[in-house]
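Of the protein chains in this complex, one is absent; all others appear in place.
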Amino acid sequence: MVSIGVDYYPEHWDREMWIKDADLMKETGVKTVRMAEFAWCKLEPEENKFDFEWLDEAVSIFSERGIDVILCTPTNCPPLWLYEKYPDAKQHSRKGEPTAIGVRGHRCYNSPSIRKFSERIIRRLAERYADNPAVTAWQIDNELDAAQCCCPNCTEKFRLFLKEKYGSLEKINSTYGNIVWGGEYSSWEQVKPPLGDYPENWYNPAYMNDWIGFCKDSANNFAWFQADIIREIIPNAVITTNTWLCGNTCDMHGMFSKLDVVSYDNYPTTRIPDDENALYSHAFHLDMMRGVKKKNFWIMEQLSGTPGCWMPMQPTPLPGMIKGYSMQAVAHGADKVIHFRWRSAAKGAEMFWHGLIDHSNVPSRRFEEFAELCRTINELEIPESTEIKNDIAIIMSFDQEAALNLQPQSDGFHYYNQLKLYHDGITSLGCGCDIISEHTDYSAYKVIIAPTLYLTFKDTAERLHAFTENGGTVILTNRCGVKDENNNCVMEPLPGVYSDMTGCTVAEYDAVGYDKVNIVMKHKNYAVSQWCDIIKNNSAQVIAEYSERFYKGTPCVLSNKFGKGLCYYVGIIGNRDFYRDFLANALDNAGIEFIKNLPDNVEITRRSNSEAECIFVFNNNNYHVSIDTENIKAELAPFECVVYKTIKLID
Amino acid sequence: MVSIGVDYYPEHWDREMWIKDADLMKETGVKTVRMAEFAWCKLEPEENKFDFEWLDEAVSIFSERGIDVILCTPTNCPPLWLYEKYPDAKQHSRKGEPTAIGVRGHRCYNSPSIRKFSERIIRRLAERYADNPAVTAWQIDNELDAAQCCCPNCTEKFRLFLKEKYGSLEKINSTYGNIVWGGEYSSWEQVKPPLGDYPENWYNPAYMNDWIGFCKDSANNFAWFQADIIREIIPNAVITTNTWLCGNTCDMHGMFSKLDVVSYDNYPTTRIPDDENALYSHAFHLDMMRGVKKKNFWIMEQLSGTPGCWMPMQPTPLPGMIKGYSMQAVAHGADKVIHFRWRSAAKGAEMFWHGLIDHSNVPSRRFEEFAELCRTINELEIPESTEIKNDIAIIMSFDQEAALNLQPQSDGFHYYNQLKLYHDGITSLGCGCDIISEHTDYSAYKVIIAPTLYLTFKDTAERLHAFTENGGTVILTNRCGVKDENNNCVMEPLPGVYSDMTGCTVAEYDAVGYDKVNIVMKHKNYAVSQWCDIIKNNSAQVIAEYSERFYKGTPCVLSNKFGKGLCYYVGIIGNRDFYRDFLANALDNAGIEFIKNLPDNVEITRRSNSEAECIFVFNNNNYHVSIDTENIKAELAPFECVVYKTIKLID
Partner (left out) sequence: MVSIGVDYYPEHWDREMWIKDADLMKETGVKTVRMAEFAWCKLEPEENKFDFEWLDEAVSIFSERGIDVILCTPTNCPPLWLYEKYPDAKQHSRKGEPTAIGVRGHRCYNSPSIRKFSERIIRRLAERYADNPAVTAWQIDNELDAAQCCCPNCTEKFRLFLKEKYGSLEKINSTYGNIVWGGEYSSWEQVKPPLGDYPENWYNPAYMNDWIGFCKDSANNFAWFQADIIREIIPNAVITTNTWLCGNTCDMHGMFSKLDVVSYDNYPTTRIPDDENALYSHAFHLDMMRGVKKKNFWIMEQLSGTPGCWMPMQPTPLPGMIKGYSMQAVAHGADKVIHFRWRSAAKGAEMFWHGLIDHSNVPSRRFEEFAELCRTINELEIPESTEIKNDIAIIMSFDQEAALNLQPQSDGFHYYNQLKLYHDGITSLGCGCDIISEHTDYSAYKVIIAPTLYLTFKDTAERLHAFTENGGTVILTNRCGVKDENNNCVMEPLPGVYSDMTGCTVAEYDAVGYDKVNIVMKHKNYAVSQWCDIIKNNSAQVIAEYSERFYKGTPCVLSNKFGKGLCYYVGIIGNRDFYRDFLANALDNAGIEFIKNLPDNVEITRRSNSEAECIFVFNNNNYHVSIDTENIKAELAPFECVVYKTIKLID
């Protein structure tokens, strides 16, 4: 059954407190605790001297109360003696210098010492808890990122990576176009990480594409190396790692292909934006996590109180947020929601990243709401096997994201933002959608939305063609087909390989940035910004056109019949209003039902299996809403999530 | 008598000019010159070769004209030959690298070479001028800061500092909670300064508390080491150092406990803010300086012209500012006001930090105003023994400041700002107040205002309890009692150790940052921001409550009887208006008289001794004001300061 848990740090508190905490958890309805991700120095205080007794005791206290344990490999923070004795363990900065130790996450994934000592501690942990039924899952490291380590080991590995990919320096030189700034490699020694303090977009983009790819591979390999050790000892171990979005986001699709469950750290903002055009992207990220393996996922860290630390403290979660945002996660496919953290830390740099219980150890309003969440979830008895199925998918690619971060296309243009705008439009129509990788099978969907397919992968292009020819609907946008798979520009009219599908080509483009440009669609005006494709229409039908600038009257949104299907081309980036209207029309054409009069920021999702169906209606607003649609009539408090559960009759 | 002086640099000018300058000073009424704080390389041009003749001559020229000399130890800028020959002399950056020489203030306080050569030059200076009656005081170095030097010597000293404080690594590990990010020390070699480029709030706050404490100790020790040398030779020397506020402000309370006089560099802004809610903080700083030793102080550098250098030039001081801001300093307890500087430098990076006389050497409007200042002060004959006595004190702590800088509590929250708001409120009521350290005796006061006593020191807490119990009034605020003395969070309801005094506890807090939240006090609305405590009232009386958000109707300002006294708790940060109204009521309750209809930004202060009393009325506005109170009726020009001097009749 779907359940609620908490992150717990026995090593932070006296042992007497463990029992009090475990008792209160049991009473509250907590089903899982995650432990030990920063505890290496407690488990191996000196090289090759181990102490597991405290952890044994902690695990047994929880297991005695029927609370499962997720154990972590503690590799995020190797002990200081390791860094001191084995300097290769340290990440190196873009200046080629070893990182100063003192914060966290400084280990190099490719360091032989890190590999050697990690293997030993993981092996010991796995061996010790292999047969302990309380330990139900394993988390690898903590919030892995595709760190850009520039140490000698990584440098050497990077050269090997390129040797394997290209075979020769000549091939690298020609692929990168190194001649452009006269920087052709003539020896392997010249191949280096991007040292120096230059902004990323000063480097060769094809080279950076490989470098970032290598760093992502290094993170993946480090995770897999750990999973392999655990599986060698516990063949049926359930293995995850808590992923997150950051400046060096991992290749989640790749990484989790060899892990069992996706888990995600979910911290929706506690500050409601004033701007009604602002996007609520929590649901987007949840759908994205469900898409990584196309199955349900876990939240490993869930908002529990005021965030603070890296930034000053933020507003406290509003009434409804603690429960509501957890319910929302379940509504979008979370099977476990583990709150970070049971109680705020009294020490350390994270002390103001608040837990469910404040430093005072007096449970407050937020804890009461959490207790209510536990009761609700435990009463609902939602099977983990209930799945979410949608007719619509949005393609999300970490390769595209990295390439677009490297070379921002115009002021204000962000890859994720365009994805979120489509996601928001679909949500506003009461529909659900999957967020899938390029490599997912498209055949289960009626509509594939593919924004900014900037890098062109042959396989994606072929399958999108086939999908459309077979009757599917595809929505393509500006900046599709711009680059080849090496991050070099294609030498054909845009959208490149997709031009036959779109029935139109881009004659020129206007990177308008923050400027506003008006367009007209069905006699209604919309202000677009950031990008305006100036389009040569060959065979498409015009849906919207510009109403100003020197390209006034030319089309910006078109649709084109291709095979049995339909391909839209959206040459602009619009506002929320545009996407709602555009998508209503597109879904209508694709025969997908939607709701016309849903209040803003209300999400309707459905989890079902052969036996049961749960419909979730979530109000992501800080005000009451009344829903009055054909099937749903409800009054929702701020952040309230109503669940309609139906047990299916067996035919 | 209170007197006026100037900073003078004989080493910048030809000797003929010294005489002209000294003649003009005498004519103008200047009583003191400060000299030689950057002159080491002139005094010891080669290692162990000294040249004091030029300084002898300069001193004698001034002394012949009845002008006293304050001599400086020149340790701020050691000669280049010293840095070249003895590299340990250089401060090291957070990267662990020696600082490049070429600006100023690069010496390491803990460097053996700096100590050795400083001792020799100071000894020579002191010996030479010990018997010269013209040299009336000594300034140590220049604008000392608690520099965070990361050199090997400082690293070693820091380890010793921790060894003395904690005795063992185990004790450090448990105090810091090093386990939180798995960073427990297992050898002393692992203990280092905060190397790396991380923001300060990424480091462990208890560790940083010690590190900053160590750096402050190093600065103090450097100052005391110098003072000891001077005193060995001149037992009754008057010793000061010109202190200032910066990113690494020294522990003034500690430092000056072993020096004779506080002196301060006073540069009020020349740009009048447009915002009427902006605070004028000059008087706050002056009161703070008087509070450091609880006695009168000196201004060692006083605004004399347009500032510029580190920033582009600023507006020229408005008419009245040159005289008025000096008078204001005297009004708040300055016994000497030394203007920086006699004439603007024609060379060097500070050339646009303007002096009283411009580069042209033609005295202008500002010099005329300065001359008028000298006349006024000389005519007034204010005894140095006149003191300022107040019934109200605000507690100011450099420990609290450092801890709050390290972990800003919310957007826009600044420790000093809250202190200034209280100071401004008291000033607006025509009252004066002292700004005292936590360690000052409270018994002389009727009201103690203690904003943000964030770190909890047992002694402070006990004495505040006793003060209230004995009938005193204490005002506590949000973020009191949050931490223990090691900068770790306390595990009890806030305001922690003060909860009995306040009669209420903080159930939760909302770090609202720049958002505005309305409260109501006596049917009047005020907009507060940055912080809202959500309060559980136990025994207190409600003074104000929130009128919006989910805690609408709950109290935010309360008062509680405690023993014979009264304790206020202010759970918000208000605007100027709030403090004026709140404090009027609080002073009324405490039986302190105040003025109701004083114009904005007018300050009334009183210096007196057994024989005389001076009442100062200062208009800190760029417009005329009319004062019409019971005792004072006056018309003041912009920045005018009127002084009412009374000779007391001996009974």
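To keep things simple, chains are lettered A and B as they appear, and every chain counts its residues starting from 1.
Rule of thumb we're sticking to: a contact is a pair of C-beta atoms (placed from the backbone, for glycine too) under 8 Å apart; a residue touches a chain by one contact, two chains touch by 3 or more.
These numbers come from a predicted model, not from an experiment.
Only one of B:358, B:577 or B:613 touches the chain withheld from this view, namely B:358. Residue A:195 is the one among A:134, A:195 or A:272 that touches the chain missing from this view. If you put the hidden chain back, the residue from B:3, B:28, B:63 or B:99 that touches it is B:99. Although one chain is not drawn, its touching partners on subunit B can still be listed: residues 9, 11-12, 38-42, 45-46, 74, 76-81, 84, 99-104, 271, 306, 308-310, 312-316, 318-319, 344-352, 358-362, 364-366.
Residues of subunit A that touch the chain left out of the display are 96, 176-187, 189-190, 192, 194-199, 201-206, 407-411, 413, 488-494, 507-513, 515, 534, 550.
To be clear about the criterion, only the chains that are shown with their structure count from here on.
Subunit A and subunit B, compared by their mean Cα positions, are separated by 48 Å.
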